[in-house]
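For reference, the structure is listed below as structure tokens.
Every protein chain but one is kept in place in this view of the complex.
Letters are used for the chains, namely A and B, taken in the order the chains are written, and counting of residues starts over at 1 for each.
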Amino acid sequence: MNIFLFKLTVWGALAYTAVLESIRRKDLWVAAILAVVMIGAASVIGHFGVRGLEMFLKDVTLTVVNILSVILAVLFAARQMPEEISRRTIYPLLARPVTRFDLIFGKFLGALTLSTISLLTFTVIGWGALLYFGLGVGAIFWQYLLLRFFSLAIICALTIALSLFLTPQATATMALLLAIGSSTFSTAVTMLHGSVGSAVRKGLEVAYFTLPQLDLFDLSKKVSYGWKPISGTTVLLLLIYAVVHSAIFLMVGAIRFRRQAL
Amino acid sequence: MRMFVVVLPLLITGGLLLNHRLAQIVKPDLAAPVGMTKAQQTKLEEVAAASLFGQFRSNMADFLWMKVDKYLHSGVDLRGLTEEEKRHQQTQRIGHAGDESEKGHRQHATETTIVLAKENDWRGVLGDIERDVKPYLDMRNHSHRDPKEALPLFRLMTWSNPHFIPGYAVGAMMIAHQEKAFDEAIRFIREGEINNPESIEIQSTFSYLYMRASYFNGKDNYAEAVRHAERGIHIARARDPETLIADEREAWQECVRRRVIGYREMKQPYKARQAALEGLTDFPEDVTCRKYLESVGEPLPKGTSGVTLLKTQNGTD
Partner (left out) sequence: MSGCYAPDGTDAVSPANSGRLSEFFMTTGMRSQTATALSLDNLNVSYSTGPMKPKRRVVEDLSLEVQAGEVVGFLGPNGAGKSSTIKAVMGFLTPDSGTIRVFDEPAGTPAANSKIGYLPEVALYYPFLTPMETLWLYGKLQRLGGKALRDESYRLLNLVGLGGKEKQPLRTFSKGMQQRLGIAQALLGNPDLLVLDEVTSGVDPIGRRHLREILADVRSGGTTIFLSSHELDEVAQLCDRVILIHGGRKQDERPVDDRFRQGIGSALENYFITTIQQAEEQYAKENNP
């Protein structure tokens, strides 16, 4: 068997198992119920005059989709590695002819697949609610979904890397802070940049370019306010940005895990 | 998995049906339920959980209030300038291209966009990406979306917090700007008056609406405008001046001015003169009162120079 094909098989098998287990655990049910409740509540408000509230409804719906998909991505990814270690199922896995990086990458793919399934579930529910009120979302919506997928890849990679350094609880807290606080961080940096000394300014620049700017992947506001689709070049640049950041996080995790005593 | 595929659509359908039923119950029109009475509020605030809910309703109103501004700017996020930005004039300032004489539009000369303008951006390609991904416009010369799109938000914010006076005041003004919506605006502000009987701002808004209708729609509503202005002045004078917030003080002054103008338009010069003199006791520098007194040849109170004031202060109504 070709080595690359074998690697694909290994990663695929690990990812498939993670997804299967999560579905059996009914994790996605929680997600679906949450989305129905929250988007349903927002759409009740819509009856006060949907015509005028079109933007508000879209805004609330996509905000719910954004927040829930990030939370679930973090929760899915945060437990992948620690659970393998605490249940000791990591031993039979690593006793096979696979590397530790294979395990990390397979788990990353599993968490990303689960997060994407959740994202699509939320989207279908949200879209259904909007359609119910006769509200369309336009072509930019597909770009929104694609960019969400890119950002979930970064979040999963970041969380898996953190889970190899921190306890599961600390991982979830830290990853959620980084993921949800990204927008605030970005705004704060751009505001502070002009009003601080040169040393601090350099520090802010380093932090801005090092930390993943997940806010760049959020097209929800443009969807809500009816803007036109963004350029293909931007989508391509964001794909590169997501791949580079995910790869860096997975590498950092792999370096840490490579010599970790189990 | 099979369960997921079968039950999820059922769950969605159930949710939508429930939603439909709820919508029938809550009667979706502008005649929203009247807010709680004082007695009801007191009773509710004695229950711990109710005070939490009350706080939520208040925060919801604030949240929606902020959303209105964003809606009017097509989702473009604005922020105030930092002290550094105020000192250096490089940052993009917000300016208007549209007719800003309309009430209800916030003036934002000391604001800028959260997303940096290209000429001030140090982030290179990441800045370009952000300007493409986020709602961003060159706001130095911008206009607003049709405010009627934001009207349901005012309905929601006053429904969630019936004591949110800016919601009633600005919402009523925005409704009034719609064609033939005067009666609707009056209904809305009246609801605000029932929920907030001691509000100076609501009386001021009443007087504005009646005066506007008289001016633009040819209705003779000056008497009503004056009545509400006087009511506003009465409420303000009954209060300890130290407890008045800036918005209330401004509303009080608006009432003083409209009282003068109302009497003038009703051809009651004596009462207009009296109103202006009374107004100057509360607001010695008020331009409208001074201007009126000058126009009728009445000497200004001692110790001020009306001409200078007229040139430097904007006393439009």
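What we mean here is this: a residue touches a chain if its C-beta (ideal position, glycine included) is under 8 Å from a C-beta of that chain, and two chains touch if they have at least 3 such contacts.
Remember, it's a predicted structure, so these values are computed and weren't measured experimentally.
Peer 1: For the chain that is not shown, enumerate the shown chains it touches in the whole assembly.
Peer 2: Over the full assembly, the chain not pictured touches A.
Peer 1: Would you mind spotting which of A:9, A:210 or A:233 touches the chain that isn't drawn?
Peer 2: Candidates A:9, A:210 or A:233; residue touching the omitted chain: A:9.
Peer 1: Which residue from A:94, A:166 or A:211 sits in contact with the chain not drawn here?
Peer 2: A:94
Peer 1: Counting contacts across the full complex, list the positions on chain A that touch the omitted chain.
Peer 2: Residues touching the hidden chain, for chain A, are 1, 6, 9-10, 12-14, 17, 20-21, 24-25, 87-89, 91-99, 259, 261-262.
Basically, only the chains that are shown with their structure count from here on.
Peer 1: What does chain A use to touch chain B in their complex?
Peer 2: Within the complex, chain A contacts chain B at residues 23, 28-29, 32-33, 36-37, 40, 43-45, 47-49, 52-56, 59, 121, 125, 128-129, 132, 147, 186-187, 190-191, 193-195, 205, 208-209, 213, 215-219, 221-222, 224-227, 230-231, 234, 237-238, 241.
Peer 1: Please name which positions on chain B make contact with chain A in the complex.
Peer 2: Residues of chain B touching chain A: 1, 4, 8, 11-12, 15-16, 18-19, 22-23, 26, 28, 67, 71, 74-75, 79, 82-85, 88, 91, 114, 116, 120, 122-123, 125-126, 128-130, 132-135, 148-153, 155-156, 159.
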